[in-house]
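Up next is chain A:
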Amino acid sequence: MIEIQNVHKSFGHLEVLKGIDLTVEKGEVVTVIGGSGSGKSTLLTCINGLEPIDSGKILVDGVEVHAKSTNLNKLRQKIGIVFQQWNAFPHLTVLENVTLAPRKVLGMGKAEAEAIAEKQLKHVGLGDKLSTYPSRLSGGQQQRMAIARALAMSPDYMLFDEVTSALDPQLVGEVLETLKMLAEEGMTMICVTHEMAFARDVSNRVAYFHKGIMAEIGAPEQLFGDPQHPETKKFLASVR
Partner candidate 1 sequence: MFGYTFQWNQALARLPKMLDGAVVTMEVAVLSMLIGIAFAILLTLLRLSGSRPLRAIATGWVEIARNTPALFQIYMAHFGVASFGIHFSPFVSLLIGITFNNAGYLAENFRGALKAIPDTQTRAGRSLGMSQLQAFRYIILPQMLRISFLPMTNQMVWAVLMTSLGVTVGMNSDLYGVTQDLNALTFRTFELFAIAGVIFYIITKAITLSARLIAARLFRY
Partner candidate 2 sequence: AQADKLDDIIASGTLRCAVVLDFPPMGMRDANNEPVGFDVDYCNDLAAALGVSAEIVETPFPERIPALMSGRVDVGVASTSDTLERAKTVGFTIPYFAFEMAVTANDGAGIASYEGMKGHTVGAVAGTYEAIALEKQVQEWGEGEFRPYQTQADVFLALSQGQLDATVSTSTVAMANVKTGNFPGISVVGKAPFDTDYVALFTSRNEYGLINYLNLFVNQQIRTDRYAELYEKWVGGELPDLTVPNAYR
């Protein structure tokens, strides 16, 4: 369970998160939508402790992320995250990309790490690309590789930050399919996305962010069908 309690966060003078409250249950898929600069990416990087927060609390399975005593490296092993772009380590083959963290962080042996990596890569449909370098992959394949890489650490949670928005339109589908598959397998996920259809079809709840505030959250049918907040209405009108 991820519990976000009244989190505030500023960059310099700019307050980017203005008191966010959100609880994501095990097995739940929460989609986050909202305008550019509304603080969606920042929230994700706060959850796995890449960014410090100013006040409030984030608890992952009851462990406070930003407490001094927390071993962040350990915590991050159970939170996989995939970014919009530049996810691939260009100097490593696909297989090496995926085995690196299990070997160096978990201290796994080579054979074991490779077995797991192969399994995850097959899972996302890259079973035939093991010894390819990322530069030879399409953008969609790179993103799926990044997903497999995160999965190889056997995370309990997955965070996705607009993983399709740097892709050519014809590649978006294959990545969304992968996300859908994960969701169906019961992975707990927070997905920031601009793909409304995906948000509607896959998520349990959709949150709408506006200027650092979670303006509205609800089941997809409710949020898309009958938005309450005036900003949500505006936003939805603009993307359609």
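Heads up, the rule we're going with is that a residue touches a chain if its C-beta (ideal position, glycine included) is under 8 Å from a C-beta of that chain, and two chains touch if they have at least 3 such contacts; residues count from 1.
On how the list was made: all candidates are chains of the complex that A comes from, given by their letters.
These numbers come from a predicted model, not from an experiment.
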Item to check | Options 1 or 2 - which one, within this complex, touches chain A | outcome: 1
Checklist outcome for this item: In the complex, chain A touches candidate 1 at residues 45, 48, 50, 73-77, 79-81, 83, 85-87, 89-92, 100-101, 104-105, 133-135, 146, 149-150, 153
